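Here the complex is missing one protein chain, while the rest keep their positions.
Our next item is chain A:
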């Protein structure tokens, strides 16, 4: 598989703040890649470097096989970008902005534009100053999804959208994936990322701390297990990788490193299992673990 985006050792400082401190990122062509991190981690800075709006101090970045700073215009023909906070011109209507953005990119499918306006329930005749936050966001989303491009760069694109529109957004991203387009999705909403993304990269302090498919990442974390046993539990506390063991009579709750799950299940089965639930770690737990560890 070819790479849509490759970034290695990216550094960028603003005065004394190191916004990016050796960031790595790989996005495969055709995948939806989640880009996670708390406020100030450097997500938007990375995206702006990838768009050639900022020039990296050092490190290498390639977008669609080109240098995003030097070949900005060429690269941008194949990219659609949605910022997290869309500002519009007060006296231009939403429809005018959608068409302008479409034409300034590779072009725009009118049929797709009409369909998206319908699905997002956007009124394209309103002037920029009269749109609410969510509706401004929709203007940029319609322009991006209707554009004829290979790569979508979305920077917290759903801020201000209601849950119904969030749903529409998710379906649109899935359609993009089916068409073979690549999506880089920076987000705060972990359920959104969990739902949509093939792979994720988690960054903190301008550095990538974790990258891989959700299954890979889960492998490194703990599964929580709750079981009702026939007999008394035996020897669970001695098993490696077991945490937060809580035994009340025949009820057992515990957390286990996912790679040690096998031994725990065997031990539980020895005591006879009446019921068992096992929950894989949510992305949220994964996320929190990374941030609580060193912050």
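We adopt the following convention: a contact is a pair of C-beta atoms (placed from the backbone, for glycine too) under 8 Å apart; a residue touches a chain by one contact, two chains touch by 3 or more; residues count from 1.
Here is the rule we go by: contacts and distances are computed from a predicted model.
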Exercise. One chain is missing here; what is its name in UniProt, given the choices "ABC transporter permease", "Coenzyme PQQ synthesis protein D", "Rieske (2Fe-2S) protein" or "Sorbitol-binding protein /mannitol-binding protein"?
Worked result: "ABC transporter permease"
Problem set entry | Which residue of A:55, A:171, A:243 or A:274 touches the chain not shown here | A:55
For this session: Give the residue, chosen from A:9, A:38 or A:95, that touches the chain omitted from the document.
Result: A:95
For this session: Consider the whole complex, including the chain that is not shown, and state which of A:66, A:112, A:126 or A:253 touches that chain.
Result: A:126
Exercise. Touching the missing chain, which residues of chain A?
Worked result: 48, 51, 53-55, 72-74, 76-77, 79, 81-83, 85-93, 95-101, 103-106, 123-127, 129-130, 140, 153
